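One protein chain is absent from this view; the other protein chains keep their places.
A and B label the chains in the order they appear, each numbered from 1.
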Amino acid sequence: MSRPGFVLEVDDRTPPLLVHNGEGFLLERFPQGTRVVYPPEALPPVRDVDEAIQNALLNPIDSEPLPELLRAGMRLTIAFDDISLPLPPMKKPDIRQRVIEAVLELAAQAGVDDVELISANALHRRLTPNELREIVGERVFRSFFPDGKLYNFDAEDRDNLTHLGQTRHGEDVEISKRAAESDLLVYVNVNLVAMDGGHKSTSIGLASYKSLKHHHNSHTMIHSRSFMDHKASKMHHSAWRMGEVLTSHVKVFQIETTLNNDIFGGPLEFLQKREWEWSIKDQASFLATKRGLDVAPAKLRHKIFTDTRSNYGLTGINAGAIEPVHEKTIEAVHRQHLVEVQGQSDVAIMGVPFVGPYNVNSVMNPILAACMGLGYYFNSYRGNPVVRKDGAVILYHPVDYEFSQLHHPSYVDFFEEVLSESTDPATIEAKFEKQYAEDPWYIHLYRTSYAYHGVHPFYMWYWISHALDHCGDIVWVGANRKTVERMGFRSASTLSDALEMVSHSVGRSPSITYLHNPPHLLADVR
Amino acid sequence: MGTSLVKFGKDTARDVKQVARGWRWGRRPQVPRSAEPYVIPKETTVFPTKWARTPAAIAVRDLIQKGPLNAVLNFEVSPQVSGLDSLLKLDGPAIIVANHSSHLDTPLLLLSLPDAMRRRTAFAAAADYFFDTWWRAAGSAIVFNTFPIERRGGKMSATPGDLLADGWNVVVFPEGTRSPDGWVQRFRMGAAYLAVEHDVPIIPVGIKGSFAAMPRGRGWPIPGRPAVHVRYGDPLRPAAGESARDFAPRIAAAVSALLDEESTTWYESRRRAAIGASPSQTGPEAARWRRVWESTRPMRSTDNRRRAWK
């Protein structure tokens, strides 16, 4: 039995509430009257996953059953979501593994020889062989990886990109050549949040920089309100237009899966329980974990968090034509994430957790922390933002000056060079984006090492442009003052200081909403 | 190192304090008002008491009961026990049924039982009172060997049957709660049901004077070492084919007869019982004060031993 999400109003009976704070968490007493948005509890998972997969493949929506699409001598390409989903990563076996195995089983029966598997990482970093194995599973890995038939998509490999044409808005559609020339492209998706999936899977996941820049730019992204609502997101509109072009060239069989909110298990279960229902055991776990993390050396702490794997139950799987499948997917995602919130408030508070889409097995650098808070969480709404126009956002994260040279080489430069010059997305875009996108070193690292593309930090910054535009004040609690100031924000040592700092714009007794995630939620602000 | 240890200590104290205050350690947890509609009604979590019947716990209990508990009880009240020979007629576990008007009843019953039987006796205790916090549950389980039952009727937890099957005697107060005025209240069906179900005899027990010694609302017996009488009756067995519904009144009558016997004599009470004229032990239909007045009428003390200093 899972309870729906709801909005708590902090009163004198409310215990202090848990706030995620990077690689750690804390308890915060919010002012009385603060609204706290709790996500729905984990939905009951599908009991027999394999049966559900079979059912989806054999009874697809608006498409022939998969076995009918498979024949000997065809070119079959299976693309799948990369390591940025789900967050935190899933306990083995990954749902993608189970789906891909089912698809390959059918392909083997049909006698398909020419099969390639592509991680649809667009401009994300390449996955290491181990990471690929974690996603597709040992069997698939062993069958395809040694022959180079299981690989990361390379958006800079000019020889292996195909320009499929332009949309009616003149946007270039350029995707993986292999995918474009396949007789059937099967896409295996994990739809963790409402932003994922649909045409975004193929038209963005397998696209080149040339194609991506049509929607990954400050103008489009500032008008994507929000990313979590593809019908109100300019970025998604563009991806949908590209999808039309793409699907007119390639037959796509989309498989979308949705997961429930069962993220924290074992001793960390208290992280997804409502605080007033914490048992003695939960309280003890909290204390033990918090004290342990406080004394743990940074490396160990990082390892503990990086090694977190989540249970996740499958809540649904749909296959067939992209758009109707995605409708169903979004329904399931909404069932798990949507919480109705009445009206906007003056101040929104969010705790930025340890992991975001772009720092799996890596460190969350200041730009990613900003993106997680002001990109992901701020955009976790449908209708209106949780905070009113010119209201204030208060975030929790240490925002340490910490970058991974391996994964985020261009981020350091972006932080040091670009942000010290300007924090305005449009200015940054005009002056620096091209330089970074074309820097041969970044391209080299992206293609051969495990680095995000040089232009990726710009996308992070565009992603927060909506929040920058919408909010009057952005204050981080407990953050490194220097790094936060470089990004154009302010830092406060406590929540009350932060509220004091924003009081000139929102008054002494502002209405406050705290978004209690993760687990993920989507605020349906009326 | 030293300073970091001190800091760790301080931070730990700070965190523990925050949790202790936030979750009201030692008091009732509370639910924010706006969250009340979403609270799942609490599953009655039955406090596990199996550990209280392990040899180690039995040994500890024996020490507590024979030591401090016995001493305190005998110091504060003067128990008069009769009818113990009825227990000799048992050849297995039994359900001990008594009227209930005071917290004294439990230790009285326990300490009046022969040692061998006492060690093998468990008490049915109201889950909502004795088992609502872990410390009260653990305390009563170790001292009195209690196990939780649901007194609001309906589903009886499975344990009493299991205990009987394991050879434990089970004490049940079928009134469900302590009498508010000292008079016997309506007996519930639980004990009868158990007896029929598991085919075990019932030992009726009448306890008189405990209300006067320590009524509801008192935390300690009244001064003056009041006399309290515990009278055991002969085992009752459900007749073949007798239902719990039919058996229950017999149990109630047996307890009433024992109480009658306590205030008169055995033979008189037997006579009255035979013609069905045992005086009602439910007290007169009158104002509360009169009922209390009547039930606390001082008994003639059978304790004729002179105190040393008199």
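Observations, loosely collected:
To be clear about the criterion, a contact is a pair of C-beta atoms (placed from the backbone, for glycine too) under 8 Å apart; a residue touches a chain by one contact, two chains touch by 3 or more.
Basically, contacts and distances are computed from a predicted model.
Protein name for the hidden chain, per its UniProt entry and selected from "Zinc-binding alcohol dehydrogenase", "Sarcosine oxidase subunit beta", "Flagellar biosynthesis protein FlhF" or "ABC transporter permease subunit": "Zinc-binding alcohol dehydrogenase". The missing chain, though absent from the view, touches A when the full complex is examined. Residue A:Glu417 is the one among A:Glu64, A:Glu181, A:Asp307 or A:Glu417 that touches the chain not shown.
Listed residues A:Lys92, A:Arg142 or A:His444: the one in touch with the omitted chain is A:His444. For chain A, the list of residues touching the undisplayed chain reads 409, 412-413, 416-417, 439-441, 444.
One rule holds in what follows: only the chains that are shown with their structure count from here on.
Centre-to-centre separation of chain A and chain B, using mean CA positions: 60 Å. On the chain A side of its complex with chain B, the touching residues are 1, 3-4, 6-11, 13-16, 27, 29, 274-278, 283, 286-287, 290-291, 294-295.
Residues 8, 11-12, 15-16, 18-19, 22-24, 29-35, 37-40 of chain B touch chain A in their complex.
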